[in-house]
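So that we are looking at the same thing, I have put the structure below in structure tokens.
Removed from the display is one protein chain of the complex; every other protein chain stays in position.
Labels run A and B following the written order; every chain starts at residue 1.
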Amino acid sequence: MKLNSRTKFGVVVAASALLLSACGGGGTSADGSGTPAKGGTITYLTIAEQFNHVDPQRNYTGQDLAFFGSYVNRTLTSYAHAEGTAGAEVVADMATDTGTATDGGKTWSFTLRDGLTWEDGSEVTCQDVAYGVSRVFATDIIVDGPTYAISYLDIPAGDEGSQYPGPYKATAEQQALYDNAVSCDGKTITFKLNKVVADFNYTVTLLAFAPVPKAKDTGEKYDDAVVSNGPYKIESYVKAQSMILVRNENWNPDSDPVRHAYPDKVVVNFAQDQAVIDSRIIASSGEDAFLVSMDGIQPENLPTVFGDDKFKNRRVNETDPYALYAAINVNKVNCLPVRQALLVALDREAVRQVAGGEFAGDFADGFISPTIAADYAPNKVLDGVQPTGNPDAAIALLEQAKTTCPDVYAKATGEGLVYDHPDTPTWAKNAAVWIVSMKKAGIVLKSNPIEPGKYYSVVMDEALQGDISRGGWAADWLNSSTVLPELFGEGGFNISQNKKDPAYAAYKALMDEALAQTDRAAQGAIWKKANQYALDQVWAIPTFFGRSQEFRGGNIGGGYLWYPFGSHDYDALYVIQ
Amino acid sequence: MARFVVRRLAFMIFLLAIVSIATFLLFSVLPVDPASLSCGQHCTPEKIAANRIRLGYDQPLINQYFTFMKGIFAGRSYGEGAQAFSCPAPSFGYSYYRGQCVTEMITNALPATISLTIGSAIIWLTMGIGLGVISAMNKGKIQDRVSTGLAIFGLSMPTFFIGLLLIYVFIIWLQIFPFPSYTHFLDNPFKWAQALVLPWFTVAIVSAALYTRLTRDGMLETMSEDYVRLAIAKGLPRRKVLVRYVLRGAITPIVTIAGLDIAVLLGGAIITESVFGLPGMGRLALNSVTDSDLPVIVGITLITAFFVVVANALVDILYASLDPRVRLES
Partner (left out) sequence: MSLDSSLAIEGKSPAQLAWIRFKKDKVAIVALVFSTIIVTLALFAPWVCALLKIDPYSLDNTTLDSVGIPNSPFGGMSRAHPLGVEPGTGRDILARLIYGARTSLTVALIATFFTTLLGVILGIWAGYKRGIVDGIIGRTIDLLLAFPSLLLIISLAPVMQPRLVSMGFPEGNPARMTYIILILTLFGWTYIARVMRGQALSLREREFVAAAQASGAKTSYMIFKEILPNLWAPIIVYASLTVPGYIAIEATFSFLGLGVVAPTASWGGMLADSIRYFRSDPAYLFIPGTALFLLVLAFNLVGDGLRDALDPKGERAQKV
């Protein structure tokens, strides 16, 4: 799952985040504690100009998935709205159960409940689900979303991607290919997969597997106005201003055991200043007591919010599912001792300090976040790694490199390695920390700032990528099959360019073995090995496992960090009556 | 006069055409491929190529230019079949990044920018001309020294630093103003003004300093003209001379410059708007640059150039109607 670029990269132009006043004052006595109740209006504030995507098939950032999954889009299965690890449990949503696997996990079927309706009152049919999933294949229009449907469904591959071009362009024969893989029998939908996917019922929690009514599909423009089958419908959506959700009168609570649907109305105000958001919620006076921040808290206010007990029911500070790291372009730095030297030389303490100290996260020992409990085990980190960096150990490693790979050694100590990072003041300081710690070990590093909006498209293009590029990734569901193959395998987020490394073959074998393993515990054991392997090869330098802070006004209750997404559980938030 | 107006307007249209061509050429060298930006994850070269065709970026530049210009007058449609949609005239293109017609984005941003421009223009013209007049009338005296001193202070403050300073002093320290959040004038005029006071002054301070100098120098120069000396020698009241001859003589060039400054500001005050988070043209422009949202950048460049070129022409025509010599000269 992609890192939401605005929260972790800081504000695009720092200048738009400003303005603070002292906290306190305020006429409200509400402190964020209460019992869940229906009614009222929750207002969210965000610095974003708009949602990344509203179209379910294009939705792929943790926060947006959590928001629309809670309020607007129902899927066959979804995550439980519960605190802690209980939230990671998959529950039946539109389906009557969490799916039936046959053929050893190569075929999955789900049966729809009775009483599922669209916002216009018409019935949600099995065909609507099949149509929604088919949109993923229209890769020219439905962009940015997860593409698991393409890689998992049993449809022959063509010259580029799938032979099925999506519902907009498909000929009758091409449509038949899809209909063969995804078929409806009354209320039962069956997915035929091209391989065993033991946890496909987790895959379908993604909104990319949400239904779309074919008659209402507007293609590109569906991203502005979606048809709801959840408890709320979109009343208005004006980019850079606001989105207003009101109750969907045609949503049948009896058909939905998952959602609570507490407030009567949900408002999202876009293009707010982070500092304004913080200040209004800190003060929490009058109407501001009904506000919720979608962007956490900016660093300088963390001590205020977490240092005072009066905020204790209004704040959240939890480990989120993101693992942050700096990928090394292995094609360019094809020399293990140099990569190891980079790892041991880095002053990770200082890197964390720039990001906000203890609130930024905990030191990472690999790429699998501890939030994926089944696959996480502490890794054995290279000897000599110290929190504040170990230049002496790095120098020793460089000595080795001098003889084993003189070219890379010469580049690292002479012309210099290029460090890609988003062009914001915070990342400039992060780069400075990297440069200074490497310099102590005699490694030359050059900063390459990239406009934040273009960052990933630049580093994912190998021709434009530098030698080291920072990144962050979270599992799409609680299985490392959505992490390790993405980061260091055939997945779409591999910015380590490690496929030509001689060590890749053994790693690929491990991944294949894990992906084929249907026993979850045995699979977890293999992921643990693969995680250690990637760390040993130093294809990337893990920095920390992210933490997220959330913050809300005194009249809003029910806030916690929703385990699978590392964001609010929007469904759980209610107005204290 | 009519001939002059026609010629001036013809030149205006010519300049607009040149500006639009120059903008198109300038941005055609950008390495940002709008086709690849609207492609997303798992992008293949084939997909980018298909996108390029869909968005019309495969066409020769000249065709793209004419399609674009046609869009301004006739609107433009995108996509095909059930997925088609259109941006009505005047269409400045479509932002695939934001999923919105550029014209719509610009019309949403204009109210904030117009509010900022008008308010600050009133402040800087009043302050600048006022201080300039005081300064010139009391040349060499303490009033003059204070005014010119203030002017050089104002001129030495970079705009973004003024903005940050005002925010710190009035919002954080003295807490006179709340956190500004822009409200439409028609929704709540009080909140509208509250959110704009500090930005108005941020823009106005530098300009006021400049106009103080212009007014002072202009008046001193006019005062030394023969006809003014004559008027004084004839014993006309000092106030009358000042208002009727000196100020009028000095103010004409100021109006010219003010016209241009206002036009430039209408294109968006990038620094002030982004420092104060005003949802205007300047912030839209800056956001588009960070997002590499090419259609929006092109749209804003053209709109701004349009304002400046038109203002230039209007000022010239105004000038000519006041001063017949201008017509004859050109």
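Convention: contacts are C-beta pairs under 8 Å (C-beta built on N, C-alpha and C of every residue); 3 or more make two chains touch, one makes a residue touch a chain.
Because the structure is predicted, anything quoted here is derived from the model rather than measured.
Engineer: For the chain not shown, which residue from B:A89, B:M157 or B:L314 touches it across the whole complex?
Structural biologist: Considering all chains, including the one not shown, the answer is B:M157.
Engineer: Would you mind spotting which of B:I114, B:I172 or B:I232 touches the chain that isn't drawn?
Structural biologist: B:I172
Engineer: Tell me which residue among A:V133, A:I155 or A:V433 touches the hidden chain in the full complex.
Structural biologist: Counting the whole complex, the residue in contact with the absent chain is A:V433.
Engineer: Thinking of the whole complex, not just what is shown, which of A:V90, A:A181 or A:A275 touches the missing chain?
Structural biologist: Of the candidates A:V90, A:A181 or A:A275, A:A275 is in touch with the missing chain.
Engineer: Would you mind spotting which of A:G105, A:P299, A:G442 or A:G492 touches the chain that isn't drawn?
Structural biologist: A:P299
Engineer: Of B:C87, B:I129, B:A195 or B:L210, which residue touches the hidden chain?
Structural biologist: B:L210
Engineer: Need a quick check: the contact residues on subunit A for the chain that isn't drawn.
Structural biologist: Touching the chain left out of view, subunit A contributes residues 10, 13-15, 17-20, 22, 275, 298-303, 347, 349-350, 353-354, 356-359, 388, 423-426, 428-429, 431-433, 435-436, 439, 446-449, 451.
Engineer: For subunit B, enumerate the residues touching the unshown chain of the complex.
Structural biologist: Answer for subunit B: residues 15, 18-19, 22-23, 26-27, 29-32, 152-153, 155-161, 164-165, 167-168, 172, 206-207, 210, 213-214, 217, 221, 260, 264, 267-268, 270-271, 285-286, 288-289, 292, 297, 300-301, 304-305, 308-309, 312 touch the chain left out.
Rule of thumb we're sticking to: only the chains that are shown with their structure count from here on.
Engineer: Averaging only over C-alpha atoms, locate the centres of subunit A and subunit B and give their separation in whole Å.
Structural biologist: 40
Engineer: Could you please specify the touching residues of subunit B with respect to subunit A in the complex?
Structural biologist: On the subunit B side, the touching residues are 32, 36-42, 44, 46-47, 50-51, 54, 78-79, 81-83, 85, 97-100, 105, 108, 160, 164, 167, 171-172, 175, 178-181, 271, 274-277, 279, 283, 286-287, 289-293.
Engineer: Please output the residues of subunit A touching subunit B within their complex, sorted ascending.
Structural biologist: Subunit A reaches subunit B through residues 12-13, 15-16, 18-22, 49-50, 58, 60, 139-141, 143-145, 147, 159-161, 168, 217-221, 223-224, 239-241, 271-273, 275-276, 279-280, 451-454, 457, 492-493.
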